[in-house]
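Only a single protein chain was left out; the remaining protein chains are all shown in position.
Take a look at chain A:
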């Protein structure tokens, strides 16, 4: 009754998949596991060895479709009603991981979110992504329940029909979790957050993460305009709305430009400040919004 679905791109998922298989067996649940190589160029051979295992199948995209379109493809190929989506760049350390999800099923909610966690020490050159993850993403279920629609999709259990109603944007952009979360909010879908985190291991280097964060802002602005997300859904948008109320939105970029270099140097350093990271993103949001 459980379809475990993993979109993967250039990632060795052997450790993730084998720990999942061990746990599904242990839990005695009826399951299948499908992964989809999104036009990967490496680790395909290692991953393909997993298909010799019973209940494991692989799909292959010849061209890169991106994570959300790949998830749709996986969901269409799934035979069971509950879909456990996991990103390829995570590991499972809790040996009760599958059981915890199964225990939460009778709650009646259509989405169950396990949450994320990070290693204790920041990997070198990846301090920004690590700190952002630790401070902004790795929250316990109680705190996440305060704003239940807002989810990180790398570790969720979702009813198939609900997934299809939510995953309406299938572009190859970064930052689509904002859109997915907004759809949860907009469609008033019940979400249960539980403490069942994966360990997110696939962290980007500082400059790459900074770039992806800015791309995520482009995505946000794009879908603001098309109406797929409201103009005050994320904390970034809310900060902008406050500035606008105070009529500071026009001067902000000018003041910011005086400090831009110093701020950027801090963000990509080994001791980044998330406050400065927020200021940086706010500036980008204001400027891109004007230009868009």
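Going forward, a contact is a pair of C-beta atoms (placed from the backbone, for glycine too) under 8 Å apart; a residue touches a chain by one contact, two chains touch by 3 or more; residues count from 1.
Assume contacts and distances are computed from a predicted model.
A.B. asks: Of the candidate names "Cell division ATP-binding protein FtsE", "ABC-2 type transport system permease protein", "NADH-quinone oxidoreductase subunit L" or "PTS sugar transporter subunit IIC", which one corresponds to the UniProt protein name of the undepicted chain?
C.D. replies: So, among "Cell division ATP-binding protein FtsE", "ABC-2 type transport system permease protein", "NADH-quinone oxidoreductase subunit L" or "PTS sugar transporter subunit IIC", the name matching the hidden chain's UniProt entry is "Cell division ATP-binding protein FtsE".
A.B. asks: Give the residue, chosen from A:52, A:121 or A:261, that touches the chain omitted from the document.
C.D. replies: A:52
A.B. asks: Per the definition of touch given earlier, which of A:79, A:140 or A:215 contacts the omitted chain?
C.D. replies: A:79
A.B. asks: Which positions on chain A touch the chain that was left off?
C.D. replies: 14-15, 18, 21-22, 25, 32, 45-46, 48-55, 79
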